[in-house]
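Only one protein chain is missing; all other protein chains are in place.
Up next, subunit A:
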């Protein structure tokens, strides 16, 4: 069995007094592409944010590359793409400046050397944004902004990519660029954990899907096949693995 890159055992987390994760088990092995699916409020973003340490967990164990998360220091092995927020920083910043901050995990004392600048340029080329390097990020469209955030995650040449809803609010052209970028990363052996609302154009890449509902893992296995009408956004997916009498899994945009 290959090394597990991410491993969650019985992870619980509360936001305020509301339990959001109620004992999640999740393993992502080296080279795998795993999609974390579920409706709004199912806990998929919280699960990802607990892995990176942004959300405090109440119980359970989280390991990254076999090391307990509390003792994990090799952050340059992890690239993270947060959910794109509409609120950008208050001060203008260029595409290069934003992407360069992704290289800090490999730069000693925050000093970027020649090789680091080259890596930043490469990351921008990977997402097709090299021609916008000197533009202010405020001038970009939603899809272009998302490509910049992915370049920022790729700037440290990570072995593990964690992405929270990378396709949300992204135009078709950028979706294709993103799918292509991800395909190249996967071909190089990068491990990927994606939070997705629906499988969409990334479906062919995904090895395994983990479906959450109400903070519990409902399904862990091959990605649910969406065909015909089922593939339409807003369609409620009734999954064969769901326990009898369970609510349909709402993976659609409209649920």
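Convention: contacts are C-beta pairs under 8 Å (C-beta built on N, C-alpha and C of every residue); 3 or more make two chains touch, one makes a residue touch a chain; residues count from 1.
Keep in mind that, in the parts below, contacts and distances are computed from a predicted model.
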Hidden subunit of the complex - UniProt protein name among "Chitooligosaccharide deacetylase", "NAD(P)H-dependent oxidoreductase subunit E", "Metal transport ABC transporter" or "3-isopropylmalate dehydratase small subunit": "Metal transport ABC transporter"
Residue, one of A:59, A:115 or A:173, that touches the chain absent here: A:173
Touching residue (missing chain; options A:71, A:114 or A:134): A:134
Residue among A:10, A:92 or A:221 that touches the chain left out of view: A:92
Subunit A residues that touch the omitted chain in the full complex: 16, 49, 52-54, 73, 75-76, 78-80, 82, 87, 89-94, 97-98, 100-102, 104-105, 107, 110, 112, 134-136, 139, 141, 143-144, 152, 156, 162, 171-173
